[in-house]
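As you look at this complex, bear in mind that one protein chain is not there, while each of the others sits in place.
The block that comes next holds subunit A.
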Amino acid sequence: MLMSVVSVYSAPSISSNTKQLGLESLLITEYICVVASSCLLKPLINDDNSDASTIIKNINVLHSRRGCKRLSAKLVFMGSQGVGKSSIITRYIKGDFKKECEATIGASFMYAKVTLRDYQITLKVWDTAGQERFRSLVPMYYRNADAVAIVFDVSDRDSFNQVKNWINEVRKNTDTPVVYYVVGNKTDLLDSRTIMYDEGEEFANSVNAHYWETSVYSNTGIQDLFTKIGRNLIEIVESSKPPANLKVEIDPEEVSNNDRINNSKIQCCTN
């Protein structure tokens, strides 16, 4: 059904428009539609090209007709300092990239939205600081996490070696099923890259985690990272024994949730 909607509302216009915004993978394949976050939607909707906004609106309408399933999950980013945790998140939510990024102090909190099949997933994203002095505080943030992304820098072996410690620590301190992602960032640094894809993947397999690579600089893999995490969360929820902390709400009232997120200050689009 979704497929047909997309084809009716002229795919060419959406591709040109989204590229321009750096939103490469507004994937509309396999009935999957990734809608970045309401933040990213605003520029799309405010854009002169109304085709894109019409599509998105129609997709939303479609969802509400279907009885949208709402899923809220906690996603925590961890990893050594300077590997690009904050940059990945800002790239996904705000779509921008700063070369000079100051160290996160403590942790920051944001909402990221992923729309997948008939699910609307609200990810409560915690971006933790990588500095050693905040180590002792990190448990406070990953407690009750549903998904954990441990980021390393593919050109920095130390940060890669740290990943194992992070995973062990989270395993030890949580008892709910957690989606683990090992994320190799900065893949654009071809010359100084020391951890190759195979090594990263092999390691991730050995610790029962998923492996994914991203580059915030060249904006690759970012959208897909969040989509994949979303898909894994759905798998868990739809499994025979869904955990108590992950609950699907089926709510025909589309508007209320959207509004709540739009009003919250962290979203950049309050007008």
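Odds and ends about this structure:
By definition in this document, contacts are C-beta pairs under 8 Å (C-beta built on N, C-alpha and C of every residue); 3 or more make two chains touch, one makes a residue touch a chain; residues count from 1.
Rule of thumb we're sticking to: contacts and distances are computed from a predicted model.
The unshown chain of the complex is recorded in UniProt as "Vacuolar fusion protein MON1 homolog", chosen from "Vacuolar fusion protein MON1 homolog", "Rab3 GTPase-activating protein catalytic subunit", "Ribosome assembly protein 4" or "Actin-related protein 2/3 complex subunit 5".
Listed residues A:129, A:167, A:225 or A:246: the one in touch with the omitted chain is A:129. On the side of subunit A, the interface with the absent chain consists of residues 81, 86, 90, 94, 101-110, 127, 129, 131-134, 137, 140-141, 263-266, 268-271, using the contact rule stated above.
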